[in-house]
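Just passing along the structure, written as structure tokens.
All protein chains but one are shown at their positions in the complex.
Order of writing sets the labels: A, B and C. Residues in every chain begin at 1.
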Amino acid sequence: MDYTLKEMMTIMAAREIRNSDIVFCGTGISMLAAMAAKNINAPESVIFFETGAIDSRLEEIPLAVGDSRVMYQTSANGGLLDAFATMQNKVTGKHVIGILGAAQVDKFGNLNSTVIGDYNSPSIRFSGSGGGCDVASFVPRSIIFMQHEKRKFVNRLDYLTSPGYLDGPGGRKRAGLPDGGPVMLITNLAVMRFDDITKEMYLSAFYPGVSPVDILEKMEFKVDISRATEATPPTEEELWLLREKCDHQRLIL
Amino acid sequence: MDYTLKEMMTIMAAREIRNSDIVFCGTGISMLAAMAAKNINAPESVIFFETGAIDSRLEEIPLAVGDSRVMYQTSANGGLLDAFATMQNKVTGKHVIGILGAAQVDKFGNLNSTVIGDYNSPSIRFSGSGGGCDVASFVPRSIIFMQHEKRKFVNRLDYLTSPGYLDGPGGRKRAGLPDGGPVMLITNLAVMRFDDITKEMYLSAFYPGVSPVDILEKMEFKVDISRATEATPPTEEELWLLREKCDHQRLIL
Amino acid sequence: MNLKQDKVTDLATAVKTYIKDGCHISIGGFTINRNPMAAVYEIIRQRVKNIHLYAHSNGQGVDELIGGGSISNLEIAYGGSGKFAATCIRFRKAVQENLVTVEDYTNYQMTLRFLAGSMGIPFLPTRSSLGTDIINKWGFSHKMRGDSPKLPDSKLVEMDNPFKGWCDVEKVVLVPAINPDVTIIHVQQADRRGNCRIQGLTFADVEQAKSAEHVIVTCEELCDNEVLKRDSHQNQIPFIHIDAVVHLPYGAYPTACYKYYDYDPRYLKDYAEKAKDDISYGKYLDSMIYGCPDHAELIKKIGQEQMSRISADPETGYAKNLDRR
Partner (left out) sequence: MNLKQDKVTDLATAVKTYIKDGCHISIGGFTINRNPMAAVYEIIRQRVKNIHLYAHSNGQGVDELIGGGSISNLEIAYGGSGKFAATCIRFRKAVQENLVTVEDYTNYQMTLRFLAGSMGIPFLPTRSSLGTDIINKWGFSHKMRGDSPKLPDSKLVEMDNPFKGWCDVEKVVLVPAINPDVTIIHVQQADRRGNCRIQGLTFADVEQAKSAEHVIVTCEELCDNEVLKRDSHQNQIPFIHIDAVVHLPYGAYPTACYKYYDYDPRYLKDYAEKAKDDISYGKYLDSMIYGCPDHAELIKKIGQEQMSRISADPETGYAKNLDRR
């Protein structure tokens, strides 16, 4: 079957989303993954934006979480306070799954989306946290999208914007954060997950045609590849629903 | 001219309200005073309720601050959070004048509206603070309505519900409160005010036919009566506007 | 919370499912407006006992729950029903007779406490009550607090501003979060999933709902999901917070429901009169609560004539020229 890497990545994320999830989406592929889940495997999941829109009827793909398209036929149009309170809330927060992106990740799933270089005089400036640190702080599960490149999978982040497992087992608790952290990281080559005990990243699945060793070469730190299997590519039905029901205008795909 | 004590008291309060005031009203006479001010001497003053209603068009007198009548043609219908934030807010709070009632007052204008007797086993239970302590804590000026009785003007409150000047000059600052406190106390006999320096209550005006000495007898503590003058009764116009424009149904008067 | 598409149930079932002996609850509304009275009566009818109730100025609903014998602990800012009872009568009696244990806060503090609960944080700061007995005098002892995992270890905590002098503030009071087991609110419109639209003032209903583990909503109108998805900036509570939806016209009666009906001055005056005396109050309970199998029966007993007197004028939202003396 013919599919693009972006389609593969989107479907990998969509499959992780469950019917009882409230899905925090950002712009781009993360929003598409949420829409795919809702149209394919988790029709009762709820799409949710940090801008305050909940359960939006996305007839067209928004190009930003502030896009007017997220406001159409929601269950409520509030504001940022409502959205983040929903994530920090003890009852509703437990059901939220966050989808995040970043410029750098370390082996414990901590993310940098702020700067490369010295914070006070950076060589590269990125957008910054936005709601990323908030969702990573509050919710029990998150999915990360990244490009698989050595300079992005680093031993030491230039800036820790969003907490993963911090310094490993018990790290979040020591810092005062609720349980949580990334459950998977999806790249253009593979799906990484995090060990239940060590909280370290490991290779969970590689895409057809990609070798685990090639993946290791694109990371500064080593990860366990012993548990890796080949990922199941998108099915025909998944692809059709993704292309026709989610992004028929081909704005993200 | 023929007028009732309630009318006298209402007009005393109304005259204290200025055009640039946002008037926090409770139920009953305090609401009527705010309506009188708006209809008589301070047409640009803004009527404001702790329930979240601001600038209500009061076509009929509400019998509680939660009455639907406060919701009609407001500038905004919010909730309690909005209302109290407006009072605690550095910019808008400075313009709010509170009108309060209580069961007991002391010489520094502190109020009890909670219990008589021991807090954990009271002989009399009153309604409690409601928003009274909040407004007394936050706003620069307040007006108190009370009945003039010895058991109500006490040396020591059974329970300090709402802060006046606490223990006197500098008391609010020491406690951490912003500047504020009662500017006048209106009873069925007189108008009391508070000395700029000592923050102690003094007799400012007695109603026609009432002697300052009689007033002293109805208080546990002594107050300065040397500055007292006779109060100017409601004018014909004031009375007409109060009766016809504010309470034509005679629900409070 | 629950993400079901259809949460509609009947009131007796909703109360039986969520309101247990000894549970901690809060009810919406303010003094004589939009109290979830049908639910209050059903709780009394089901003879639920030892409830720990969180209230700001919920007025009539609080007084009836106390009068009905359902409440043992009460955290409250104000026990009054406006002109009908400057101090709620059964509330006053119960406190004076030590039938309930009460702890006092301010209206803002209670609202902030629900807000903190809804935000998932342990406390919020305010300047209200500095220097007063609201801070100094506790209704719940250290022992009672220690014995219950549902109570914080302190009533209120004073704290110096850690951002020294920032905003010209030296000190604040921290108020602890409330997370009720159940909040019950009555709204004008809800859909089967539980999206809620309140007209007029929201009071603290939104914060009370969002702070609770479970939420029961009674509503005047049960709308199609599509209806509330239009102009959804008018919806204050999205369905994710709601567990049960009960279609219950006049669910706030005898308190008011803006745009639908006014409070019933006759009922409230009569109530205040009967509440003064235990014998007459017992008769009130027997005839108006225990004597009615459900709220519809109570409304029938009041009669169409009186109900049409309090019916709201569509323009103002209340009953114009209603005799309220």
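By our rule, a contact is a pair of C-beta atoms (placed from the backbone, for glycine too) under 8 Å apart; a residue touches a chain by one contact, two chains touch by 3 or more.
Computed from a predicted model, the values in this text were never measured in an experiment.
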(message) One chain isn't displayed here. Which of the visible ones does it touch?
(response) A, B, C
(message) If I consider the whole complex, including the chain that's not displayed, which of A:45, A:92, A:114 or A:204 touches that chain?
(response) A:114
(message) For the chain left out of this view, which of C:70, C:87 or C:126 touches it?
(response) C:126
(message) Which candidate, A:90, A:152, A:218 or A:243, sits in contact with the chain we can't see?
(response) A:90
(request) Could I get the residues of chain A that touch the absent chain, sorted low to high? (result) 27-28, 50-53, 59-60, 62-72, 77-81, 84, 88, 90, 114, 119-134, 137-138, 159-163, 166, 171-172, 174-178, 249-251
(request) Extract the touching residues of chain B with respect to the undisplayed chain. (result) 19-20, 22, 44, 46, 54-55, 57, 71, 73-77, 85-86, 88-93, 95, 138
(request) Extract the touching residues of chain C with respect to the undisplayed chain. (result) 117, 119-127, 152-154, 157, 159, 161-164, 166-167, 169, 172, 174, 176-177, 179, 198-202, 233-234
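The criterion applied here is as follows: only the chains that are shown with their structure count from here on.
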(request) Name the graph shape formed by the protein chains and their touching pairs; answer line, ring, star, complete or other. (result) line
(message) From the C-alpha centres, identify the chain that is farthest from chain A.
(response) B
(request) Determine the centre-to-centre distance between chain A and chain C, using the mean Cα coordinates as centres, and give it in whole Å. (result) 40
